[in-house]
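Omission of a single protein chain aside, the complex is shown with its protein chains in their original locations.
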């Protein structure tokens, strides 16, 4: 798995009355990091959608470790954990300014066409399939 | 203007680190109240969209008076302030459990067709036009 | 596990450009259902916080099954899956108007005092501990 990095500056509207980031926002940061990651590997999500492929979220897992506070810039380490041509899993690690892990997560996805039918990326877009496979390869 | 009522229970994820509802959420509550209002007058928004008409927000105004806290159930008074066949304005008053006004707002809207072109409701859907006109009438 | 029910009406601001509810919102609905659940069993969350106990989220898991659309009213079945005095797990099942499961989830929580230290509910609030234990009991 190749690790890519994404930065997010914590916003005031992301805090809650516990004085820290509300846990639902990490799921949104994962999406930000995932979208940025796909851009970094040459598969921007708007291009995927323009190509008639959607990639909905099937599963989400998240472990909260330490609290994140307003104004902090967190780094999200993101990479492709598994890929089968039909499905893939992306892993996330959110690290705070103090170097501590804030949260660890994983999201599972598939590909569907515009009618919502499961689609094999391998068959539908072999050149994109190659990109995904290259990401998963340990060099 | 006929006044309709909508209730919203304040959620934890709507608070911020000031220990009160983040101001952006009132804009979302206005939408909840507006959608409920359109349902109450027989024009549910999903029916409007299914009829090929979208009704985007052109303008939003909001005055914040007192703070709203987690767990509170607020009442939103909502009504049609103006309607021209092409545009309309909806007014909102959010009242807390203590009877105090939390926030007063107003949103301006138009109608567009699925290509995004401004549309006269009067010409496109005369029966919906009648409903809007009846709401504005002072009896 | 005793099952309680919570209803949520899907809002326009909860949709995304796939034309369905954005996956991050289910995490917020789980919180709505959890807060309502604690109220139903006599432990409203604001009372817990007023008693000097916070209950942060440690873990979140969510499997997305079918898409939820604007205007739909979903039912969330919620119950206490495990409880140790120090930690607890709540389970969720979101069911759509067509009777199909939209999403299944689980959240893990602990108790901390106002200084953020892990706290045993059993020792700190034995009467609340009893309520939790009664929820977990199979009758």
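Quick notes on this structure:
Note that the chains are named A, B and C in the order they appear, and that numbering of residues resets to 1 at the start of each chain.
The rule is short, and it goes like this: contacts are C-beta pairs under 8 Å (C-beta built on N, C-alpha and C of every residue); 3 or more make two chains touch, one makes a residue touch a chain.
What you are looking at is a predicted structure, and each value in this text was computed from that prediction instead of being measured.
Within the whole complex, the absent chain has one touching residue among C:15, C:40 or C:77, and that is C:15. Of the residues in chain A, those that touch the hidden partner chain are 11-13, 28, 31-32, 35, 44-46, 70-71.
Contact between chain C and the absent chain runs through residues 12-13, 15-20, 22, 24, 70. By the touch criterion stated above, the residues of chain B touching the omitted chain are 18, 23-25, 27-28, 31, 54, 56-64, 67.
The rule we apply is simple: only the chains that are shown with their structure count from here on.
Because chain A and chain B carry the same sequence, their contact can be compared by residue number, and over half of the numbers here are used by both. Here C is the chain whose Cα centre lies closest to the centre of all protein Cα atoms. Put simply, the chain farthest from chain A by mean CA position is B. Here the largest set of C-beta contact pairs joins the chains A-C. Residue positions 18, 24 of chain A are each in touch with at least two other chains.
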